[in-house]
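All protein chains but one are shown in place.
== chain A ==
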Amino acid sequence: MSEAAVQTKDVTPQVSGAPKPVDALQARLDALSLPKGGFTAGARADALARLREMGLPGPRDEYWRYTDPRPFNAPVPQPIPIEAREPDSPLFLDLPRLTLVFVDGAFDAAESDDLSLEGIEIDTLAQADTGADHWAKGLYGVLEASGQNPVKRPFAALNTAAAQDGVLIRVTAKPSRPVHIIHRRAREDADATWHHVIRVEEGAELTLLETGMAGARSNGVIEADLAKGARLHYIAAKRAGHQKLGNAHLFARVAAEAQLKSFALSVNGTLMRHEAFIDITGDDAVAHIAAAVLGDGNVGAFHHDDTVFVTHGAERCESRQVFKKVLKNGAEGVFQGKILVKPGAQKTDGYQISQALLLDERSQFLAKPELEIYADDVQCSHGSTTGALDETALFYLRSRGVPRDRAIVFLVLSFLADALEEIEDEVLRGQINDRLEAWLTRHGNQ
């Protein structure tokens, strides 16, 4: 077992006169309209009970040491003007896909494609939840609940209790097109909460894309259950406004021979926390979680936290965590990543790398990599680096006539390449790469 906090940071104590935690939770809940739920009613009640027991996080909580939870704890978010985002070109729009549009977390049927596609069943949560039974009943809130140990994730429990909508996807074959969830904003003060449940049946495959921005504050949960030999490729490119608060959880259960590959691109955002809890339960399974994060403190405060927990509970499984952050002008990045290898999970191959490229001296990266291993025949490694641009490489490019700004874009893309490699599809990877390049070019001269 090894644990290393590369750098620590003072967290301001709670302001005196702030409501007590219990009152704060009640105020938070009062500001939401909690759906009673149909098939989710039991799960929602259980989640609420879990949440009341664990309470909202405080700055003294071990897993909130580097990220201030108070903006997430506040009953309502600060409104953000609808136009307060960068004029990015849309992603994936020219590709064949099935599109589902959500506006501030609520499904918009008129803007979405027809939900029928061979090899896949798609329902929306709000619609399906009017009934008492659904295939998702055995999963909604279930993976979230099992992801509450050993680390508490109160905002995920809050999400299960409060989710307004989301998508329920059951994949039984290999659908011909990816499913693309697009988020849009409508209200300046929206507090968007959505909850997706994905079940990929034995031998089935799905590529799931999720892009756009919802709410002034968002709380998104995905519960993904991969049966034997199933494949799920999840690519998220959330477009955050500069003042945006966002909290996302991915809970995945990966059965034997199944493959999960997840890649998330994040740019901008005042306070973003992305948690992943991956439970590998069957032999010979593979789980890769990757992220590329770009933050520029000049266009608004930037703080991005990736908190990842991978559990190996079976033999000969492989996990990879590849997290890369590019930070400039006082941007802050956090990575907390853990690999837990349970007794008997022999021949585990666990790998974790978190790296930050700091483009100036004001930015900072805080990393806490952890390994906890209870099996004796495993291969696990973790690494974390924080560095500046490679001056030799920069000179090499410039000596060929590439202007400095352009050379920096090349080197940043080079730094991020390992994370992008986790996107299998070349066309999707190319579009993500173009999006990164465009952002870097826009933010080059500051």
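Criterion: a contact is a pair of C-beta atoms (placed from the backbone, for glycine too) under 8 Å apart; a residue touches a chain by one contact, two chains touch by 3 or more; residues count from 1.
As a convention for this text, contacts and distances are computed from a predicted model.
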Note to self: So one subunit is absent here. Using its UniProt record, which name fits best from "Universal stress protein family protein", "LLM class flavin-dependent oxidoreductase", "Fe-S cluster assembly ATPase SufC" or "Autoinducer 2 import ATP-binding protein LsrA"?
What the structure shows: "Fe-S cluster assembly ATPase SufC"
Check: Who touches the missing chain here, A:A173, A:A375, A:V402 or A:A438?
Finding: A:V402
Notebook entry, point to check: Touching the missing chain, which residues of chain A?
Noted result: 390-393, 395-404, 406-407, 410-411, 413-418, 420
